[in-house]
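Take a look at this one; I'll ask things after.
Every protein chain except one is present and positioned as in the full complex.
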Amino acid sequence: MPDHWGFVAAAYAVAAVALGGYWRRLVRLERDLEAPRLRAVGSRRRAAPRS
Amino acid sequence: MVTIVLGWLSAIAVATGMILALLIAPRELTQGNVQRIMYVHVPSVWVAYLAFTVVFAASIVYLAKRAPGADRLAHASAEVGVVFTGITIVTGAIWGKPTWGTWWTWDARLTSVAILFVMYVGYLLVRAMIDEPERGARYAAVLGIVAALDIPLVHFSVYWWRTLHQPPSVIKPGPATMPGVILLALLLNFAAFTLLYAYFVTKRVSLLRADADAAA
Partner (left out) sequence: MSFARRTWAIVWKDVLVERRSKETVNAVLFFSVLLLFIFEFTLGADRERLAAVLPGLLWLGVLLAGLLGLGRSFVLERENDCWEALLLTPGDKGAVYVGKLCGNLLLMALVEVVMVTLFTLLMNVEVGRALPGLVLVLALGTLGIAAIGTLFGAMTAHVRARELLFPVLLLPVLVPVLLATVKATEALLLGEPLAAVAHWLKLLGAADVIYVATGLLVFDAVLEG
């Protein structure tokens, strides 16, 4: 039976893309969570009155 | 932190698993090298079932105790489970094309997994489409329990639908008896994918927690 390495490559590529894609999503979510928090900390410091 | 350790461990494990699967494991006799897809397809379905079992348990805990941690665990595990289920289906189809001649057959396993996929996508939809987070968590938990209880029913019904009164005309993928190296490669990939699942879930749970803290 012929070897169909193309199919093997396709299957592994699909898995890699799916898992990599999910990992990228997690990283992006993490970045989005950090960014507004840093901005909020900055604005709070600016808004608080210096006595 | 646990997450980072898990991340590196799983990366190493997956890499090792891939080397074993693609280079070290022997070429299979009847199917040829296409059979190597098994090393991705089978561990994926294993992780999917693991993920949905965790969803089941966490959902029960959430309904009983209303612990937000249980809700986050269920949510994360369902997400990761859907990813691995999708991988199972697509790799199964890719494996099927050269082996059986068509991209899709209503083979018992593929059909069961496809139904699983749709059920848990529905779970994620419930979370996405209900605005009040507390209600969404409750309803998702109910669905997580119902879907998990349905799994054995799906299995039996689909299997009987496919096999009774029908001559087995489909070659089941995977070798009947497993020589040592193939078994080792498969087991290692099981472990690697499970580690990857654990990493993804841990990270997702911490992100959900941070999200909840930020909203509070």
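Every chain is named by a letter (A and B) in the order it is written, and numbering of its residues begins at 1.
One rule holds for everything that comes next: a residue touches a chain if its C-beta (ideal position, glycine included) is under 8 Å from a C-beta of that chain, and two chains touch if they have at least 3 such contacts.
Being a predicted model, the structure only gives us computed values, none of them experimental.
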Omitted chain's touching partners, listed by label: B
Of B:His41, B:Arg72, B:Arg138 or B:Lys203, the residue in touch with the unshown chain: B:Arg138
Touching the absent chain when the full complex is considered, from B:Leu9, B:Ile115 or B:Ala210: B:Ile115
Touch list for subunit B against the chain that is not drawn: 63, 115, 118-119, 122, 125-126, 129-132, 134-135, 138-139, 141-143, 145-147, 149-150, 153-154, 156-158, 160-161
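To be clear about the criterion, only the chains that are shown with their structure count from here on.
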Residue ranges of subunit B touching subunit A (in the complex, touch as defined): 18, 22, 30-34, 36-37, 40-41, 44, 79-80, 83, 86-87, 90-91, 94-95, 97-98, 196, 200, 203-204, 207, 210-211, 214
Interfacial residue positions of subunit A with respect to subunit B in the complex: 1-5, 7-8, 10-12, 14-15, 18-19, 22-23, 26, 29-30, 33, 36-37
